[in-house]
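Left out: one protein chain. Kept in place: all the others.
Take a look at subunit A:
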Amino acid sequence: MDTQKTALYEYHKSLGAKFVPFAGYQMPVQYSSGIVEEHKTTRSEAGLFDVSHMGQLSIEGSADLILALEKIIPTDFKNIKLNQSKYSFLTNENGGIYDDLIVTKVERGFNIILNAACKDNDFKIIKNALGGKFKLTLHKDLSLIALQGPKASEILENIINGISSLKFMNGKNFSYNSAQIYITRSGYTGEDGFEISIANNMVEDFAKSLIAKGAKPIGLGARDTLRLEAGLCLYGHDINETTTPIEANLKWAISKRRREEGGFLGYNKIKSDINGELSRLRIGIKPAGKIIAREGTKIFSVDGQEIGSVTSGTFGPSVNGPIAMGYVKFDFVKSGTKILLEVRGKKYDAKVSELPFYKKNYVR
């Protein structure tokens, strides 16, 4: 398959981007200032991310659509308010996760943001589950950009009047150059920020205005260090088809009603996980020294028993040290528990840590 390019490809190039293939797309991994600098800029000012590789799915329908979606996604579709966004998953019959996603209730139905690597498969799964009754569109005509950081609201307000009053995990239609664009207050960095869905033919102009107002372009490299500091999962690494949302410590994303009533794919496994059958849990890990434990690193108890493995690990520029996430047996999940990480054949001290590693207040 040929690698695809987003509508901003040439613009990234002009900004000095270094590209890597990611989920079938040529994506900027960093610009000239480098990952650490880009990370810090996002935490202190505002960063602009091109996330147009992600899937933007819209599904049109009303009451019967709600019933159909509740069978495959454990969101409380009955109680989600207009323009409200929720983090959720597409579950499989074993309670594993086909994908994690953000669903937003809009006037005609729902918008769902899907991971780039999963979007085509998700589309098939959702289409099969819903039957032919609803109109599903995986938008190829739309780009998605994220503006993240403490100055995001101030910068975007220059271009979109009234944006600063939007609440976290809420969206709204705004007008830009007499066209309609949809903006949600959300993100994947642990910072305040916005995700802007806009036509491919307008996105470069929009991105340029954000840069002109002080936003800095940020690549996928810093996106990864930012999300890991924020304790957010990366699909295909921290969660996948074999991890349940409960094991992944994402129980909060399933509302009380859905947890109690079930009625979605994989509920039996998820219910038994909730009721104490849990064998492992996703945790945060802080190595004692500077050692970086990458994905796949084996985790041991202090008495030498293998108890799990790392699913994401890097250096956290704002934490100023190495950080990781992984799964360990349930007896070792308490924060502060001493564990050992095996890196290049040697064992290194580490501790189970609270997540997130880095905390910011969102605008609610």
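Going forward, a residue touches a chain if its C-beta (ideal position, glycine included) is under 8 Å from a C-beta of that chain, and two chains touch if they have at least 3 such contacts; residues count from 1.
The rule we apply is simple: contacts and distances are computed from a predicted model.
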| item | value |
| --- | --- |
| Missing subunit (named according to UniProt) among the choices "Glycine cleavage system H protein", "ABC transporter permease", "ATP synthase gamma chain" or "Aspartyl/glutamyl-tRNA(Asn/Gln) amidotransferase subunit C" | "Glycine cleavage system H protein" |
| Absent-chain contact - pick from A:Asn170, A:Thr314, A:Thr337 or A:Ser353 | A:Thr314 |
| Residue among A:Gly16, A:Gly34, A:Gly214 or A:Gly263 that touches the chain left out of view | A:Gly34 |
| Residues of subunit A in contact with the chain not shown | 29-30, 34-37, 39, 221, 224-225, 290-292, 294, 314-315, 317, 322, 344 |
